[in-house]
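Scroll down for the structure; my scribbles are underneath it.
Only one protein chain is missing from this complex, and each of the others stays in its spot.
Labels A and B are assigned to the chains in the order they are written; within every chain, residues are numbered from 1.
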Amino acid sequence: MTPEDLVELEEIKRLKYRYARFLDQKDWDGVAGCFAEDATAAYGGKTGKLEGRDAIMAFLRGALEPTTRITTHAMGHPEIELTGPQSATGTWSLHDEVIDTKLGFVVRGASVYADEYVKTDGGWRLKHTGYKRIYEELSKRPDNTRLTASWWETGGKSQLVP
Amino acid sequence: MTPEDLVELEEIKRLKYRYARFLDQKDWDGVAGCFAEDATAAYGGKTGKLEGRDAIMAFLRGALEPTTRITTHAMGHPEIELTGPQSATGTWSLHDEVIDTKLGFVVRGASVYADEYVKTDGGWRLKHTGYKRIYEELSKRPDNTRLTASWWETGGKSQLVP
Partner (left out) sequence: MTPEDLVELEEIKRLKYRYARFLDQKDWDGVAGCFAEDATAAYGGKTGKLEGRDAIMAFLRGALEPTTRITTHAMGHPEIELTGPQSATGTWSLHDEVIDTKLGFVVRGASVYADEYVKTDGGWRLKHTGYKRIYEELSKRPDNTRLTASWWETGGKSQLVP
């Protein structure tokens, strides 16, 4: 590994961070821009793959579009290998939560990603993303819990800060 | 981006990590040392700004000083841009929790930071920090939950480890 390699690694990490930020802000054009056009994805430890950016985006929007379904995706533990001048693989940890304030459920879990990246004229893109879960659990949202801020309902402002 | 730029990025990341560490350890002098004297802050998605290090510290100590009000601030997803030899901007994710063991409440949330940094003779400092929330929720602390370690009450020692 050379200092020049670290520049590529930093760019790949930022791609992953941008992907998470756009996903949790429900900025779907932003999310789409993180994928190569022929990207594949295997969420939730599935053996089958979503084929192509359009199929991936249809899946993500179908699962996560309502603003009453809040998500956070915390990406950590990057272990990235450059496998060629325009290709790389990456292992990451994921801690995620889906809080559905309308249906009253919460899903929490932790996973291990196995990604592939491709360097295009526009920079690094996701060529493949997928993860297997360490665990995932589904809970009823506790009764005595109150939403005090939301990117959409309060414009990101906390009702607890005067 | 050059390898030399990465050295600056690493220093800025460490500033942010040190800030979080001092904040959660309630080391107020340490926190103060992370800010430029004329720093500004906008916590909780507020449109108004705290002006100057002294105003920021008064706010933080007023909100977080009791050791029965435990906080954690997990900083992730750094996307940092050098905008000049002595200036930079940064986007980060935040996952934070406030556990008040005396009043019996918990606040949890996730946010997106938009920071500005300045390089001083003493190194990089926070010039501006602020975030908007993806979500925040306030809960009653569950009855069947017991504190088994605290930085202050047990000197950081777990009562669960023999």
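Just so it is clear, a residue touches a chain if its C-beta (ideal position, glycine included) is under 8 Å from a C-beta of that chain, and two chains touch if they have at least 3 such contacts.
Just so we're clear, the structure is a prediction, and the values are computed from it rather than from any experiment.
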Option from A:L6, A:A32, A:A55 or A:V118 whose C-beta touches the chain left out: A:L6
Hidden-chain contact residue, picked from the options A:H77, A:K102 or A:R146: A:H77
Chain not shown, touching residues in chain A: 1-3, 6, 9, 43-47, 74, 76-79, 91, 93, 95, 107, 109-112, 131-140, 142
Sites on chain B contacted by the missing partner chain, in the whole complex: 3-4, 6-7, 10-11, 14, 17-18, 20-21, 24-25, 70, 72, 74-76, 99, 142, 144-151, 154-158, 160-161
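Here is the rule we go by: only the chains that are shown with their structure count from here on.
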Length of the line joining the C-alpha centres of chain A and chain B, rounded to whole Å: 23
